[in-house]
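All protein chains but one are shown in place.
Moving on to chain A:
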Amino acid sequence: MFAFESVFQCIFAPSSPRIWGTTENADNALSTNTSVVVPSDPAPPYMEVYYPVYYPSPSIARTGNQLTEDEQVKIALRIGLIQNLPEGKYGDCEINTECVICMIDFVVGDHVRYLPCLHTYHVRCIDDWLMRRFTCPSCMEPVDTGTFDWI
């Protein structure tokens, strides 16, 4: 499944402080929540308790009030796409026997989501991942939703 034999030439990117900075900020946002400029809207009360974190791109983590408008649109669309993926109750005769995200065997009746590649996961497991990256964890295929490939 994964090409272990393919190794890569290492050259890190000293000339891209922009990317380094972004990662740094994202990290601070998670741990201290102080160093990122917070846009005008005050945080809704629940934020003070939960700090839900969004991933406009895989390496960028922000709380809801730190998102730009573009990122808000992108994430709202992504939530819509995820909710449109088929879900159902795990049945008797399915191909996948284990959810590879939590590594727990499916039990008949589990609430599962089916990706277009036919890999199956618990809804709560795969949705957390799809909010970060729109790919199938098992085959690494982009989740093809037909219309919104650019998300």
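The rule we apply is simple: a residue touches a chain if its C-beta (ideal position, glycine included) is under 8 Å from a C-beta of that chain, and two chains touch if they have at least 3 such contacts; residues count from 1.
Definition applied: contacts and distances are computed from a predicted model.
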Hidden subunit of the complex - UniProt protein name among "N-terminal E2 ubiquitin-conjugating enzyme", "Integrator complex subunit 11", "DNA primase" or "Multifunctional methyltransferase subunit trm112-like protein": "N-terminal E2 ubiquitin-conjugating enzyme"
Residue, one of A:60, A:85 or A:101, that touches the chain absent here: A:101
Positions on chain A where the hidden chain makes contact: 2, 4-14, 16, 19-20, 23-24, 27, 41, 44, 46, 50-54, 58, 64, 67, 69, 72-73, 75-76, 79, 82, 100-104, 124-125, 127-129, 131-132, 135, 137-138, 140
